[in-house]
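Every protein chain but one is kept in place in this view of the complex.
Here the chain labels run A and B in written order, and each chain numbers its own residues starting at 1.
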Amino acid sequence: MKKALISALAAGLFAVPALADTVRMGTEAAYPPYNFVNDNGDVDGFDIDVGNLLCSLADLDCTWVKNDWDSIIPNLVAGNYDTIMAGMSITAERDEIIDFSEGYLPPDPSLYAALEGTDAGVLTSGVVAAQTNTIQAGYVAESGATLVEFATPDETISAVINGEADAVLADGAYIQEQIEATGGQLVSMDSVMIGGGLGIGVRESDTELKAKLNAALAQIKKDGRLNDLIIKWFDDESKAIY
Amino acid sequence: MSCGQTLIDYGLRSFGIGERLLPKTDITFCEQFVLIGSGMLWNIYFAVCALALGFIFATVLALGKASSHPWAQKSAGGFIFFFRGTPLFIQFFFAYELFVQLPRNGFEFAFLGTDITVETRWLTKAWAGALVVLWLNTSAYTAQIFYGALRAVPAGDIEAAKAYGMTGAQRFRRIIWPNMLRLSWASYTNEAIFLFHATTLVFFSAFPAWRQQGDALYYASYFAEQTFNPFIPYPIVAFWFVLGTLVIIGLFGLVNARLNRHLPSAPKIRYRPRLIR
Partner (left out) sequence: MRGFLFCMFESCADPSSLTGLAWFACYLTNGKHLLFYQSFGTVLGLLALAAPLALLFGFAGALAKRSQIPGLRQIGQVYVAMVRGIPDVVFFLFVPLLIDQGIEVVRHYSLCESTGPIYQGNDFVVCDAAKMPLSSAEPWVHSLYGFALALAAYAIVFGAFAANTLDGALSAVPTAQLETARAYGMNARQSFVRIQLPQMWIYALPGLANLWQILIKATPLLFLLGIEDIVYWARELGGTKGSRFAYPHPDWRIYYFAALLVFYMIMTWGSEKVFNRLQVRMSVGQATLSGKGAAL
């Protein structure tokens, strides 16, 4: 094993650079339908499909890396992987730290969900759960409701089901999937428009990769393949605007 | 912003007093130092409460395990085995999942003709739920220490007490209990230190931080993520904990001196390792 490691490292060190560049793609793998681990234990979802398509067009050799949402930007910046495709909305705040490609999904309205029969007043005065460091968490913090943050999206849903929080705010597609998964315990409430659509996060210093991804993105927007993927995963014509 | 102002704004932030929003841009060393120190209040709260409650429960458990009653022996032994045999980290996860299953509106039952409602909802919050786990955990470890000390109480002391005509309760209060404490104090000091250190796991397991009110490590990891530089916040946590550990050693040393004041020179406490459980 150790020998294998050393020889693998040596081979990597001294080999002539391969034709296709290797790109490591960071994702959270816990936010269906954007990204999740499927029954076989592989990463799957809209982000993964789009990413793989872009890689094949840009002639990049891509591997997926799972990383907690909490540290997904720090680990990009530290160089543990080269892109983030994790249902991440483009925001001015994030854009100060990292760079984004062109958008690959138009802004998805965020949805509140709560137990059936919940009074709509809780959305502004109750306890609302959101995932840490998301645009939704920022929105709730300023909405007057009490924000309770969780590290994973899963936990935000559980918090509402078990009554710890009155409502949850997350991306519409995720909320709808969870409403279905929890068998009607939850109902959707108001929707709010926040964020600027999804983009691929790259390091600011990585202008070359960003250009490659943007070129490939323009191509799949033009030939309709991105729209096909949007319809495949979100089943919503209104989002297939490219 | 001056450092004094920062102290006013964030000194008690971990308990929700002061500035509502955490610093986001242009984070200064002072802000990191103050906010992480503010988080230490939670570590102190958990450690002090769990130790105080655990001390009492551990005495009961140790007596149960040392008793000749088979039922008491089995249940105390089983409790100690469970909490000492599994990692605290997973106990937190499990307990949280257990607490959220409790009915949301609490248990209602009739007792002596009056309806009583037992609220259970607060157990999902860290201040109560995590405290319960830490309390039970330290009780098990402390009970094992006390149990060992109970068996080491000199038989001659007890015989002498009997000869003086002391009742069972008197013997326990005047002879057995002080002896047990004296013999176990060094190990108990270690337990206190490691419980103090274990409080850092609370917000790293399942318990959520309400309104971003967390412990020292919670804020340290917040800063590490915000500033992309772990080399400042983590050493600050380390500094606070070394300080806290020294305080524990000092306070427990005073008690040790008092427990052994009848001896010509108090045995020195040796600190032995026992970290995450």
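What we mean here is this: a residue touches a chain if its C-beta (ideal position, glycine included) is under 8 Å from a C-beta of that chain, and two chains touch if they have at least 3 such contacts.
Since this is a predicted model, take the numbers as computed values, not measurements.
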Selected residue (touches chain absent from view) among B:Phe15, B:Phe29, B:Phe82 or B:Trp122: B:Phe82
Among A:Val37, A:Leu57 or A:Leu115, the residue in touch with the chain that has been omitted: A:Val37
Residue touching the undisplayed chain, where the options are B:Thr6, B:Ser38, B:Thr59 or B:Gln91: B:Gln91
Absent-chain interface as seen on chain A, which is shown: 1, 5, 8-9, 12-13, 15, 17-18, 22-24, 30, 32-33, 36-42, 61, 63, 65-68, 71, 77-79, 82, 97-98, 152, 154, 157-158, 161, 177-178, 180-183, 203-205
Residues from chain B at the interface with the omitted partner, ascending: 81-82, 84-91, 93-94, 97-98, 101, 193, 197-198, 200-201, 204, 217, 220-221, 224, 228, 230-231, 234, 237-238, 241-242, 245-246, 271-277
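Here is the rule we go by: only the chains that are shown with their structure count from here on.
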Rounded Å distance between chain A and chain B, as computed from the means of their C-alpha atoms: 38
Touch list for chain B against partner chain A, complex: 21, 100-101, 104, 121, 124, 206, 208-212, 221, 224-225, 228
Contacting residues of chain A [partner chain B, same complex]: 70-71, 73-74, 77-78, 97, 133, 141, 146-150, 155, 158-159, 162-164
